[in-house]
Each structure stands twice: as structure tokens, then as C-alpha cells.
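The complex is shown incomplete by one protein chain, all other protein chains being positioned as in the whole.
So, chain A:
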Amino acid sequence: MRPVDKSPESSNEFSITQLREILRDELIAILDTIRGSKALVLDKDLSGALSIIVDFGVLKDHGVEKIFLLDDGPLDTGTIKGVLYLTLPHIRKMKLIAEQVRASSQSGGVPKEYSLQLVPRRTLLCERVLEEEGVLGDITIGEYRMDFIPLEGDLLSLELPSTFKELYLDGDFSSIQHVARAIMRLQGLYGFFPRIVGKGDFAQVLADSLARMRLELVSGGTGGPSSGVLAMSTVFDSLVIIDRAVDMVTPLLTQLTYEGLISEVYGISNGSVTLGGVAALAPSAAGTATTANTSGVGGSGASGSGDSQSAGKRRRIMLNDSDTIYREIRSMNFAGVGALLSKISRQLQDNYESRHRAKTVQEIRSFVGKLGGLQAEHQSLKSHVSLAESIMRRTQSDDFNAILEIEQSLVGGNDLTKEQLAYIEKMLALADPNAIVPGVGGELKEQPPVSIPNSIHKVLRVLCLYSLWRGPNFKQKTYDAWYEDVVAAFGHHQAITLDNLERVGLLSSPSSTAQIISSGPGESRASGLLNSVAPSTKPRSPVHPNSIGFLRKALNLIVSDVRESNPDDASYVYSGYAPISIRLLQCLVRDPAVYPANPSGRYAALLRPLGDGRARPALADGQSTGGVKGGWAGWEDVLNELPGETVDVSQSPGDGDSDVAVADAMVRRLGEKAPATLVVFLGGCTFTEIAALRLLSQQHGHRYIAATTQIINGNSFLDSLIQKSMTN
């Protein structure tokens, strides 16, 4: 954990993709600890993430002969002696492993050498469980620190499933430790973040953990000079932590960017989409061959998955920036995608045509040289056209528009019309409890249906949105009726789901909202947040009766004149609604978008004092937007209406020693202007939020790098909270 000083990273050109090499090297080192050929037993939750880090070929080069998915029942590795388990530290998985180890030792045969690598961390608990099971002595235990995986140059993900549920429903804050360790690794590479700001209870817990780890790093190094460890980052100006609890609204809304819609309609898992049915048939067989190369462990290696049988009809398309067409359209509002695709196709046509104009041998050679690229582009164009077509069919359906209208009424602060309520009623009456929800409960076998199946996910998204936006106007009668309807439509076990939703605050029954338990903000937190209060997704001490109504205005969430094709504001990702999370970031960076517009120009309003005499901080003359400037100061009224603690700490070395040093450091830093900000989403973020961050990066000439526990959409966000059926 020594910062790389004065290396190329400290320039503007640093790349977080180097993390992938680190992760790969560490994995290979782990593979090499076992002699000879070995069998790899993978946790299902990890196979996707692992395929991003290494190819199957690399695993093979390092002696992996077979890959299994960790499952019930004995493990038959045949004559292979070395067995390497790679799993998350979950008690259940430890028990599975213990069972397999015991079964194999009882059955005789070749004695095996077991190694268990826990991801991302070796825990005492798992060791204890293995000890209880009596197999601890047979297994060598280590850890594989699979921290942030760089999915793109501006996107890191831990690929940890259902973090939000663990944090707020189970009260299990293990993931905070994982995130903290991942951030510590970043700090080790790029230096410490001079400033940490954030919002939400677990943002506070995370900030506390980071502070503690920093202290341990300083004091733990026996004899090592500690000054070097404390080097401030010249790359990142700050770390922004957004707890999902602060903005539960955004993921529930239908994402309207191209990438967002693919995830809504098809489901994106680990940076790829699997097509079935007609969409897969459209591209020629050549496409299948090209994607087969790129697919990693999950696709070609896992012998237990059984995907390969139907591979003839199904196809995996990698969705990342290496696909030039996708790079262009991924973040666009879907309204503009069709036009752009046809433009690209015309260009492509032109490029093909250029062969007729080629007269000389050199020209022909240059054409042939381009041909490979053109063909790849052609292939990708075909895929995206067929994807876009089927999405288009969806977006033009009555169903889709009914939902979209309901969402827009709600975010606009209006009550639902009679027709909209009737639609909800119909949705509940004609519910389909067995619907396949892409990306969560299974994969699509063929083309996605034109209308959205009335799955519990779809229904709950609407109900939760209603509850969140209507807040105090949510009538007990309506709640009761819906409660009954949901149970009648999806089965009795969904009463548990509704209770879950209520406990995390997504669907609050009006009777419970009436009695908000507010613990005084003055309470001593010296002994740690978790000791004193229970983390909550409700604002601690709101001033306004309708918090979200206040926020809508204060944060300028609704933008009426949204430009979908050539966006100038983050609200384009939802065609008129800007995510709260993004607006909060904009508050920190003093983006003009969060200052209420008024007739005499946007900027005039900046200097006008607010009602209570406090002024919003504005940009000084000559200061450019981009980068966290002054923390939360000036936004207290907004923060009051949001749940959880507010984090704002400085990690600068002079902290507390002398004020002069701090001031100096600040001045120096403002002068050199670190080129990036890390935005951590605790509990997942959506493709729309990533798209909005990309827009901000462009507008500000500053890199906002998103780091998340997982990429989510409304369905996957709710899925972990939904009680699974009990009949089977």
C-alpha cells in the first residue's frame, strides 16, 4: 500500500484499468500455489465477475483443467488432485464445501488437496464454520482480494449482489468493509483522497471505516516511515459517497437511455446481454464465432451451466466501449438511437462503397486494411439494430407508455388519474406470478414479449414509486387495498415482501409514516454510528412535511425543456427527471443546474440569499466547474430532507495540526486541480446514473469515475427484497 508518486498515474492520463492487471496477477498467483493440474470450483455469484478479469485460456495455462459451479451434492473431480474453491464468505457456501470435502474423504479414492480462497476477504466466521464442520484442517484458506473491477475506464464495480438489502434489511454491514478495503487499495495506488464527502448512514459508516483503516496503516507499519503512506492524491480531488438509501427513487424509474433500456428489456449481466429467438437469428453465424472468443469463464468454461446446448440459437453480445458503435449510443436517450443507427448504417454503406472508387493498388490495399474493422462494425450494427427494434416495439406498446405516464405523473408531483389507478388495478388483477424477469429470475428463452409481463417486480416498482413520491398524501385506504391485491395476485408469501419493503422504507404504510422516530442529531456518535442509532432510509429531522416535494424544487429535479438528442442536462436520462444522486453531486461541484432557474438568467439566482438569510455557495469568478470545491456548505436545507448522516471530512495531512498548513494545501490544490473525482454508490447504481456522470464529465472537463457495489435496475434492486415462492 505504497502510493506511486511522480509516476505517470499522477498526470491527467492515469487509467484505472490497471486494476484489472493487478487482479489478474493476484488470481494467477493464487492458482500457482497449487501444484499441477487443478479443478476450480466457482461460486455462482462470482463466475461473471471472474470472466471480466481473466479468460478461460489463462486459467488453463495455469493448470485449471475443469471448472465447476459450487452446488449441492458431491464433487467429482476425477483424478485431479488439487481443488480450488473460490467463493464469497457465506456460511451456506462453507457448509456446502465442508460437505463435499467430507464426502470425498469418505468415498476414498485419490486424496485431494483443498484450497479455499475467500472473495474478497478471509473472515473469522468462515473459519469458525469450517472448524465446526470439522474440515478446517483439510483446507488451506486464503483470500482473493477481488476489489473494484474496472468495467470501463470510468466505471468500477465490486459485483457484490444485493448490498442494499443486506445493509438496510438484514443490518449486515459486511459489504462496507469490502468497499472500504477496495477504496484503501485505490488510495494505495493513487494516494489518499484529500476530502471525503457523502450522504447516508452507511456513507458515514464507510467514512468511519476508512478513517480507522488509515490510522491502522499509519500505526501498523512497524518501523516503516509513515510519511510516505500518507501522500495525498494528485489524481483525485475527493471521494463522494452516495448511499442508495438517499436516492431510492431513481432506480425504480424506467431507464430511458439505450443501455438502460437494454437492461430493462433484456437484462445485462456482467457487461453482456444474451439474445435468444429472432434477434439472435438475424446476424449471421460469423457473429456467433466472434462473440465466442470474447466470452470468458461464464460462457465457455463453466461445465455446469448447461448453456452450451442451446448455444445454437442464443448469443452473447459484449456491451462495452470496445464496440465503437455501442460506445456512441450506449448513453443516448433512446429517442435518438434510431436516427443515429441509420446514420451510422449509411456511413458504413459509404465506406463499403469506397471500394468502387479505389483505383490504384494502394487504395485497394488501404480498403482491404479497413475491411476487418468495417466487418466488425457491420456485425455490431446488425446486433444493435435488432436490439433497438425489439426495444422500440416495447417502448411503443400501450403497457410501456401507461407505466411511463404513471412515473411521470408521480415525479411531477401529481396524483394519479383515475385511468392510471385503473391500470394499476388491472395490472394486479391480471398479474403473472411466474413471469420471467430478465436479468433477475432467469434468462429470456426467446424475444422479449412486446408488453411488459405483469411480474411482481413491475407492480412493486409502481407501488413503491407511489409511496415514495406521494409520501404524506398516500391514503391508508389505498395502501390496504393494494396490500390485499398484491397478496391475492402473487401469493401469501408476498406479505413478507411487503413487510420487507416497509422495513427498508420503500413502501411505507401511511400509518407508520405518521410516527417518525427521530433521534436527536446531537447524540454522541463517539462510539460509532452503529452503536447509537439504527441506519435508516428516512430523513432524521425533516423540516418540510413533504420532503420529496421540497427536494423536487430545491434540486431542480424536473426539467421540462429536456433535449433528448443533444443533452445539456442530466435529466435527459429519464426524459425530464434528473436523479437525486446526480443532483447531489452537482451541488458539491457547484453545477449551475442545481440553482433554480429564474427569468433573469440562471446565474443571477446564485447570489440571491435564501429565505432564511443563508446563501447558496456560488462559484467565484474565474473558477471552473468540475471537481468537488467546498463540500456541503450551503446545502443544509436540502441535506435535512434526505435520510442519513452527512459526511464531510478532510484527510489533508495538516488536519488539526495547524490551520495555515490546511489553508496552504487547499490553495495549492485548487491551483493544480486534480483531474478526477471518485463517486461511490453504496448499494448499486443504474446505467442512467453512469450516463449522467459521463455527461457531467464532458461538460466539466473533469473525470467523474463511478464506483459501485453492483450495477442495478429497478428489477434487480427490488429482487433481493422479494420473498421467493415457497411451493417448490
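Going forward, a residue touches a chain if its C-beta (ideal position, glycine included) is under 8 Å from a C-beta of that chain, and two chains touch if they have at least 3 such contacts; residues count from 1.
The working rule: contacts and distances are computed from a predicted model.
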Undisplayed chain, where the name is taken from the UniProt record, one of "RNA polymerase II transcription factor B subunit 3", "N-acyl-aromatic-L-amino acid amidohydrolase", "Vacuolar protein" or "Nucleolar complex protein 4 homolog isoform X1": "Vacuolar protein"
Residue of A:29, A:110 or A:429 in touch with the missing chain, whole complex considered: A:429
Which residue of A:231, A:335, A:376 or A:496 touches the chain not shown here: A:496
Touching the absent chain when the full complex is considered, from A:43, A:208 or A:641: A:208
For chain A, the residues touching the chain missing from this view: 35, 89-92, 121, 123-125, 128, 137, 140, 170-174, 176-177, 180, 205, 208-209, 212, 215-216, 218-219, 222-223, 422, 425-426, 428-431, 433, 480, 483-485, 487-493, 495-496, 499, 509, 527-528, 530-531, 534, 723, 726-727
